[in-house]
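All protein chains but one are shown at their positions in the complex.
Going in written order, the chains are labelled A and B, and every chain counts its residues from 1.
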Amino acid sequence: MPGRDEKNNPGFRLIDRRGFLKGAALGLMSMALPHRSDASFWEGFFQKHFREMNSEEIREVIKRLEKEYKEKYKVDFNIKTTKPLPGVLFGYGLDISRCIGCRRCVYACVKENNQSRDPQIHWITVLRFRKGEKWVSNLEEADKYYYPDRVPEEGYFYVPVQCQQCENPPCVKVCPTQATWKERDGIVVIDYNWCIGCRYCMAACPYGARRFNWGEPRIRREEINPNVHYLGNRPRYRGVVEKCTFCIQRTREGRYPACVEICPVGARKFGNLLDPKSEIRYCIEKKRVFRLKEDLNTFPKFYYFFAI
Amino acid sequence: MADIYQPIRNFFITLKQITVGNKWYYAWVGFLSLLVLIGVVSYIQQLNRGLILTAMRDQVSWGLYISNFTFLVGVAAAAVLLVIPAYLYNFKPIKEIVLLGEMLAITAIVMCLLFIVTDLGRPERAWHILPVVGAMNFPSSLLAWDVISLNGYLIINCIAVFYTLYRLSIGKEYKMSVIWPIVIISIPWAISIHTVTAFLYNGLSSRPFWNASILAPRFIASALCSGPALMLIIFQIVRKVSKMEISDTAIFKIAELIAYAMGVNLFLFGAEFFKEFYSGSIHLAPMKYLYFGLHGHSNLVIWMWVALIFNVTAFFLFLRPKTRENFFALNLACVLIIIGVYIEKGMGLVVPGFVPGTLGEIYEYTPTGLEKNVTIGIWAAGALFFTLFLKFALPVYTGELRFKAPENEK
Partner (left out) sequence: MIKKIHITCLLFLLLATSLMILEGPVTAEDAGDELVEFPVPPPPFSEGIFPCSNCHAGMEVNTTKRELEFHQNIKLKHFDGWCFDCHNPDDRDTLRLASGKVISFKESEFLCGQCHGTIFRDWKAGVHGKRTGMWNGRKEYRLCVHCHWPHAPRFKPIKPLPPPVRPDDIKYRKLRPEEIPSNPLEEILRGEKR
């Protein structure tokens, strides 16, 4: 393969002679010995699949995780396991005619959901398109790195993309370990303690919604959100996949997702698809909605619409 | 009364063979061990810091490791090219070497498993994929199918090889009643491992480059070129360095079969190429990226044309009896095919699945030094394993090592 400048290549540079031996020794130790000497390491190793644990086992796991997070982040965490509300199927609406591409949602999501600041992880991607260019099925013209002085820009429009919470999610279908599944309220969740990091789901997702922890996730201590859900915004581990959960920790308690509340133009709508009086049902019934890549039959519960 | 521990003792006596050899043998083993060590150290770095040390990112989430995995599944599946003429058509020259093919298949599968494990973000959780103790998502996930088919193939080939060796070690032919069911299972199973691997990609509607039904046939066709080409080179080395006799007839017959397989491979490629470029829909983008570059990104273009030229050249070299029976041309063609298919079915298959990405982004993936080190390490581990395996098996196979048959076998 064409070689990149090897001096700038992290993998190459790391293996100098000293680092070679040190790395080998440390690595062997870390493989042979648990990082924590207590039983907690093996409890973590043998932790069962979330859906196969009874409530007693879940309680114990939560206790252990809260202790581990406390040790690691020096913050007291409250890990919830709130169950889906009966009679609720979550749906999301996004008004493309309003979005100004300011990326407030991207960073409100980062703040609420404890995404790694370095290596950087964003769950929302805002795509910019030139007006009149083809865009609906061919996203090749999209630019997600735009950074003008002011938005919105003349001649462009913006389409934020995040997990579409498909009713027929290809990521769930392909996961070899059932580490990701669709909950009764329609949210596709991941058990970060069960995911093996094979990234098959990332290959399967048509919306580029899944993110992988390529390195150790890092967050400033003062920016950590300690109110978390086991299936949502609790801090993740290196080597596992994560994604938007419609802010499961907020929405299962009746609150709006963080991206809905931050949006300065009110382009983001959220509610219960089974409630005919909900905002999302109003959008579906009164506006012309469409969903991304409808040709793939994934049936997203994320509706784009044009209010004007 | 028969001593039931006798075969086990014999096994260890045979195993001792791997420690004796001439200086070339030691140099070769030493060289490979060094490469393995480099690979291991690099992998430990990766374990410590994460896959961030690779060039894979969210945009291109699989890379060199999965490319090698895909290529090697093909090598493993190619053993069927020897099994069919050997057992179904009872073609004697190939029957004498079918064991080598099965051993190569075992090696390739072991390498595949190593590549999969190195690609995992949490390798210590790999057991989650197993049935019963884990939560295998069968039959929904094609990766679950792949785990079953690859491990099943490994077991089938191990039984075939060790049973044959055991019979030979006591100076007996294998019993057809035992080997026949194995053969009957192994032929479709060999096809299935590669079909399942193709389906792994094929089933993803999000990736138009992979979501073409021609993918599985192309996988099989290219596997039946690259695997046997690798075998031909190994056969020539084996007959040079050991007492094993491998007839030219067998080699030329395999070369002929490669020509047909490559013909089919090129035809299927042409069909895909035509469909994409003539219809010119938005699904053309990955193909355009591969062969002409897309929006100024063209890292793979030169490699893809090299692969195509190599494959076509090798096809003609193998097709003409005159060239394929000339050892220089034959070996040249083998090397061309191995390189050609390695590019086409490695990086040339995995990367365009991700370029352009599902949101249209183009990220040009170029493996880091660490990825290359780990890859070389696994290849060296495979070569080392195969070398030792041969060292173990060949004395039995050629009759240099014989044991007394147990009482009840007399």
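The criterion applied here is as follows: contacts are C-beta pairs under 8 Å (C-beta built on N, C-alpha and C of every residue); 3 or more make two chains touch, one makes a residue touch a chain.
Just so it is clear, the structure is predicted and the values come from calculations on it, not from any experiment.
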Of A:V61, A:L89 or A:L139, the one touching the omitted chain in the full complex
A:L89
Going by the contact rule already stated, which one of A:E66, A:E141, A:E167 or A:E183 would touch the omitted chain in the full complex?
A:E167
Note that subunit A touches the absent chain at residues 10, 85-89, 93, 95, 100-104, 106-108, 110-111, 117-120, 122, 125, 144-153, 167-168, 173, 214-215, 218-221, 223, 251, 254-256, 260-266, 269-279, 281-284, 286-287, 297, 299, 307
Mind pulling the subunit B residues that touch the left-out chain?
49-50, 52-53, 57-60, 363
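Everything that follows uses one rule, which is that only the chains that are shown with their structure count from here on.
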Between subunit A and subunit B, what's the gap in Å when you average each chain's C-alpha atoms?
36
Quick check on the complex: what are the subunit A residues that touch subunit B?
1-4, 6, 9-15, 20, 23-24, 26-28, 30-31, 45, 49, 52, 119, 125, 127, 137-142, 144, 161, 170, 173-179, 194-200, 202-208, 210-216, 237-241, 293, 296-297
Going by the contact rule at the top, pick out the subunit B residues touching subunit A in the complex.
40-42, 44-45, 47-54, 56-59, 61-62, 64, 116, 119-126, 128-129, 134-137, 140-144, 147, 200-201, 203-207, 282, 285, 295, 299, 302-303, 347, 353-354, 356-361, 366-371, 373
